[in-house]
Each structure stands twice: as structure tokens, then as C-alpha cells.
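Structure first, commentary second.
A single protein chain has been removed from this complex, and every other one stays in its place.
Here the chain labels run A, B and C in written order, and each chain numbers its own residues starting at 1.
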Amino acid sequence: MKLMPSRLQPRDPEFEHRVQASFARQVAMQTLGVTLARVAPGEVELTLPFRVDLTQQHGFLHAGIATAVVDTACGYAALSLMEPGAAVLSVEFKMQLLAPARGAWFQGIGRVVKAGRTLTVVTGELRAFAAARSEATPDGGEMVALFTGTMMAVRDRPELID
Amino acid sequence: MKLMPSRLQPRDPEFEHRVQASFARQVAMQTLGVTLARVAPGEVELTLPFRVDLTQQHGFLHAGIATAVVDTACGYAALSLMEPGAAVLSVEFKMQLLAPARGAWFQGIGRVVKAGRTLTVVTGELRAFAAARSEATPDGGEMVALFTGTMMAVRDRPELID
Amino acid sequence: MKLMPSRLQPRDPEFEHRVQASFARQVAMQTLGVTLARVAPGEVELTLPFRVDLTQQHGFLHAGIATAVVDTACGYAALSLMEPGAAVLSVEFKMQLLAPARGAWFQGIGRVVKAGRTLTVVTGELRAFAAARSEATPDGGEMVALFTGTMMAVRDRPELID
Partner (left out) sequence: MKLMPSRLQPRDPEFEHRVQASFARQVAMQTLGVTLARVAPGEVELTLPFRVDLTQQHGFLHAGIATAVVDTACGYAALSLMEPGAAVLSVEFKMQLLAPARGAWFQGIGRVVKAGRTLTVVTGELRAFAAARSEATPDGGEMVALFTGTMMAVRDRPELID
């Protein structure tokens, strides 16, 4: 799947700071131990170290926690292309679980496929890394989940920021 | 959507205890503060009190946390109909977010639509309740998310239990 | 899943005629032999007789044809609640195939779960009937596919009507 670069122009020069500031207000991300690793126009990467207290009954990372990481990466990939003043909300998403999520740490990636005025279509993935993070290469890891979703720009609700 | 009662016969008389024991091993559920409210053949309800540390940037319950609750309810709805020895894994799911998830507490419901030998099709929902839990009626609350998914019975991997 | 009647108020008194007129312009429906059986606010039913020339390799109704019927029912369920001047487009949908689609005829049902100003969330199903249509009861048939989707109201493009 190729990205469409001509459609990935940020409409807000402060997009990187804006994503960082909004991410910092996502208390759930702090609770789960997720950090923001990279923000580019239409593409965001998050990092989650493995934690036993986030596992399901077989000791794998819970699919819902995996979803939280990828949904957040995709939401911010969408927000990175929105004009100032718009807030982002998830409309729907589908997670396809390819393999049990086990490893030392996980990478959640979100990418914009198409950015419309109201709706942004995104794809994402969760990659699992067996080795400690410093040894990982950017292309490494195993894709354990595949995500497609629809994000929405909300403009007329002043209580919703970014 | 009507359930199909004839297909909702448990194949394990110990289904309720089995779901309870497996849920107790889902450490992520304890971390999130989720409790198991009801187990019936092909139907499971979970309860999650609102917590600020599970919110996204606008103060609503994070969509990934909502997914964790409904996915777990649906997985155990599927497991409640599986024969002894089978373990349940999520293959895929879609979450449709209908309204921001705000409220005093949330109910995650999972229901089996069709239980096959290998695959079980489930639907679920997250309901939000404004008032404290004791005042809620069974039919109350607002449906804030709708879930459809596919669960799989895994039989040949002794390390996967329930 | 219960419908929310208070949200299912048509904003166009001519909604039934409008759906009928738009359906008549869907040439694909004529090609497939689909007829419009019922239009109510937020709910539409279509009928498709079985035809060998719409089957896949095992002789069942092709899943894509099943999708065409349910997507159309859901799109018109959404349109039935839109104000005059809005056109409907499918944003995304998921089909969950429960059983091979075989039978003498099929019923595609679309229902609105939530009607927002821009987006409408819908669920649908395909039901298969073994006997000839006149003998079928309204509640009969077997649910062979389950659909959830997002429909969009498009207002600013004069070339798109209904």
C-alpha cells in the first residue's frame, strides 16, 4: 500500500508540537506506559514496553491494549494533517490480530491513507520486538496486528481541543 | 438482532466457573478495574467504573480501553459455549464509536451470534451510565460503542488454557 | 440491539418517495434483480431472488452480491432520515458471513443505529429463505450475514442527488 504524498501536506506548521501537547493530555497513555516516539506529517509512532499487568489470560498483551496504542497512533497521524482548531475523534476501526502479541516491547504505527476535510482514513499496525529496544532496527519486529479506521475532524465544539 | 437460542447450548457444564477462572488470570482487567458482572451461555457482562487515568485527550474513556472491555466480554461469551480444553483467541473485531464514552460507569456486553466448531461470531456493545451503579436499571444507559468480531477456538496448543 | 426511536425522526416528509426514486436510479439493483420491499424511517428492506448467475464457485450467492444488497438497504435506511438536499455515500462497512448464502430468495435489511448530522451508523443483515417468497413469514429465514457500516451525508456537491 503506497501512501499518497501529495495529500500528506500539514495544514498547521505547529503540527508536531500540537500532537505532542495533545498526547500529553491522554492520561490513559501514561497509565499504560506508552511514549510518543515519532511525529511526521500523516505518520506517528508510539512505543509500549511489555508489562505483565497489561496481559490477557495467556500472558500476551491484551488485544484491547494493543488497540489503544494503534488507535492513538492513527488518531494523531490524522490530527497531524488537520488545520488549527480541529479536534480528532475515532469514528470506527477494525483490528486484525495476526499473531499473539508477545515481546519485550511494541511499536504502534499510524499512517494516513487519505485525508479529507471531515474524514481521514488511516491504517496502522502493532509490531512486536523480542530484543531490548536499543538493539532494534527501524524495520525489524513482527507485525502482530493490522488496523484500518476512520477518524473525524470536529470543528464546532469548543470544548474539544486537538 | 435476535440471538439464536438453539445454538447457545454450553458444551461444558462448568462454563461459568471456567469463565470466572480465566477472567481472574486476565491481569489487564484488574489493572483497568474491570469486574465480571454476569456469565450466561453465550452472553457475558463486565463493569468498568470511570477513571480519569483511562481517558483520552478530551476526558472521555479511551476508545482502546472501551475496546478492551467489550473484546473481553465477547471473548468470554464465546468461551462459555466451547467444549473443555479449547482456548479462545480474538481473530479480528470492529468497533463503531457512536458517542463519546463519558459517564460514572460502563457496561461491556458480549453476545454470541453464531458458534461454529472453530469460529464464533460475536457482537458486543459498551453502554455508559450517568448515575451511580446501584440506581441503574438493566435496560438503562446509552449505547456508546458497537462491536462485531470473530473469536477462534484453539485446541492443539497445550500452553493456551481457556 | 434496540433501535433508538427518538432519533429516527425523518427530516424530509417525502422520505419514502425520495428513497424509491433514488433506488430506481441504481442501475446495479436492476441488473441484480433486487426490488425495494419496504421503506420506513431508518429502516429499509430489499428482496433478491436467487439466481445461478450471481453465484460463487460453490454455488452460493457471491458474498459481494450479498454485500451490494445489504449496503444498499443500509444506505437508504440512512437517506430516509436525511434532510432534503443531502446525498448518501458509504464510508466503510464490515460484512460478517455467518453461513453460506443459499436459498430461494434473500432479504437485505438496513437499520439506522445512530443518525448524526454528517455520519449515520447502520447495521444490516442478509436473511435467506428456503421456501418461495409468498410462504415466508416476516420473522422467518436464516441470518446468513451481518453488516455494520458508516454512511455519510454529502451536501455541498450539486452533482450528487440523494
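Some notes on this structure:
In this section, contacts are C-beta pairs under 8 Å (C-beta built on N, C-alpha and C of every residue); 3 or more make two chains touch, one makes a residue touch a chain.
Everything quoted here is computed from the prediction, not taken from an experiment.
For the chain that is not shown, the touched chains among those present are A, B, C, taking the whole complex. The residue from C:Asp12, C:Glu43, C:Asp71 or C:Glu125 that touches the chain not shown here is C:Asp71. The missing chain, though absent from the display, is touched by one residue of C:Leu8, C:Val39 or C:Ala87; that residue is C:Ala87. In the complete complex, the residue from C:Leu8, C:Val39 or C:Leu54 that touches the missing chain is C:Leu54. In the full complex, chain C makes contact with the omitted chain through residues 22-23, 25-28, 30-31, 52-58, 62-65, 67-72, 87, 89-97, 100, 159-162.
Where chain A meets the omitted chain, the residues involved are 1-2, 4, 94, 96, 98-99, 113-114, 121, 123, 125, 143, 146, 148, 150. Against the chain not shown here, chain B presents residues 91-92, 94, 118-119, 150, 152.
Following the convention adopted for this analysis, only the chains that are shown with their structure count from here on.
Taking each chain's centre as the mean of its C-alpha atoms, the one that lies farthest from the centre of chain C is A.
Averaging C-alpha coordinates per chain places the centre of chain A 24 Å away from that of chain B.
As a whole-number value, the distance joining the C-alpha centres of chain A and chain C reads 33 Å. In terms of their C-alpha centroids, the spacing between chain B and chain C amounts to 28 Å. Residue positions 91-92, 94 of chain A each touch two or more of the other chains.
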